[in-house]
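Only one protein chain is missing; all other protein chains are in place.
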Amino acid sequence: MEKSNLNEKTIQIDSVKFHWSNKSKFKLHIPELSVDKGEKVLLLGESGSGKTTLLSLICGFLTPLSGKIQLNEKLINDLSATKRDQYRSDNIGIIFQQFNLLPYANVIDNILLPLYFSKLRSANVSNQRETAISICQSLRLPEDVVNMKASELSVGQQQRVAVARALIGNPPLVIADEPTSSLDTDAQTIFLDLMFSQVASSNSTLLMVSHDKSLSSKFDRVIDMKNISVKEQ
Amino acid sequence: MKYIIYILLSFNLTTFIISAEETRQVDKHEHGVGELNIAVEGSTIEFEFMIPGADIVGFEYVAKSDDDIAKINQALKTFDDYTNIFTLPSNSLCELDSQKVALKEEDEHDDHDEHEDHDEHDDQDEHAEENHNEFYAKYSFECGNINAIKEVNFPYFATFTNSGELEVQFISNMGSTSFEVEGDEPSINTDGKI
Partner (left out) sequence: MLLKLTFNSLYARLLTVAMTVFAISLSLMLYMSVEKLRTSAYTSFTDTISQTDLIVGARTSSVQLLLYSVFRIGNATNNITWESYEDVINKKEVAWSVPISLGDSHKGFRVMGTNSEFFKRYKFRGGQSIELEQGNNLDDLYDVIIGAGVAEKLNYSVGTPLIVSHGLQSFSDHDDQPFKISGILAKTGTPVDNTVIVSLEAIEAIHVDWSTGAKIPGQITPVEEIRQMDLSPKNITAALIGVNSKLQIFQLQRWINEYPEESLSSILPGVALQELWRIVGVVENLLLGISVTVIFTTLIGMTAIIFSSLNERRREMAIWRAMGASPKVVIGLLMLEALIISVMSIIVSTVMLFLTLYVLQPWIDNTYGILVNIETLAVKDIYIFMLFILSASLVSLIPAIRAYWFSINDGMTIKI
């Protein structure tokens, strides 16, 4: 778990403001947030605190009304929608709470899907199938799992496949939105350990969202939504 | 085959057939309906037009005023060049062999056809009581490649602004058929019919 360069920022957010519409009560204002390259950051926050909105902004699903969002020192909020989609597929691996996979596709296809959309990431993978299988192995997935339909896997297995998919092609940033919430405590620990070792081996930065403070010790840094966002009327 | 017609009978459409037919008979000299006969034999194709005066010059009475006579002469001249009336595909290599253009009265007999060209209307005054004028034109072609006539176009509709419909009877060795041609689609498809 080495950090390559503390000065290199994977995420840099400056005075970002966002709300859905003028009428909506929800307003998000984040004066400053930065995540260093290689850092494992836990973002804590109650539901409704704006965590998911913040992730959507970082992933480029949403654009802020004002302010700057930089990923790998590249300003993404004034990119076109298509460029943002491309940027996301090139640079970010995403893990959701649950139902991460296309249920009808087999595990291999699910894992390789990001490579279809990102030339950059597929260039990092010489033999796609083998790479996918070896990631699965390091994630301790049973061997026969790779050819199974995603819908036939247990929830824990599905989440691990989601990790494999997020990490294939070594994207600089991995964003995980409460990936452990559907797992029991034992499985959580195993899952996090596996995820951490994979993130480390691909040199990626990890930003994980949770409401579970007990996970704090496992991360390099813990950020609480309360502390970075400014409540507005 | 009879069954189809029985279906018709049960739909009580036969009365419609007969009445539609009779109406057509009565309206034979309807303004706006010209007749065209096309016959194909060997390398020869013939076109025979019979068009009510109203469709060509806008009136069917006997032309007396200089103005009306001029109109009729002008129209006959237009018929002299068949390309004003219809066109054949150039690759059919059809050469005009003979043509006959005349102004006819309804009751005229065949032998009057023998009058060539435009002298016809000079006789008009003698038949002053007759009310229907009809333009008659017959063109005969010899074709190098008659099978190439896959369609016939009719500038006729553009040439004569009063023109209405053309009822076409068509016969060749492949059998007979009919078309109704109107200005919005001034052509007939003869592919496979020659």
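Of note:
Order of writing sets the labels: A and B. Residues in every chain begin at 1.
In the analysis below, contacts are C-beta pairs under 8 Å (C-beta built on N, C-alpha and C of every residue); 3 or more make two chains touch, one makes a residue touch a chain.
None of the values given here were measured: they were computed from a predicted structure.
Considering the full assembly, A:Pro114 is the residue among A:Gly38, A:Pro64 or A:Pro114 that touches the omitted chain.
Residues of chain B that touch the chain left out of the display are 1-5, 7-9, 11, 13-14, 16-18, 20-22, 24-25, 37, 39-41, 44, 46, 48, 109-110, 140, 169, 171-173, 175-178.
Touching the omitted chain from chain A are residues 52-53, 55-56, 59, 61-62, 81-82, 85-86, 88-90, 94, 96, 99-106, 109, 112-114, 116-118, 151, 177.
FYI, only the chains that are shown with their structure count from here on.
The mean-CA centres of chain A and chain B are about 80 angstrom from one another, to the nearest whole unit.
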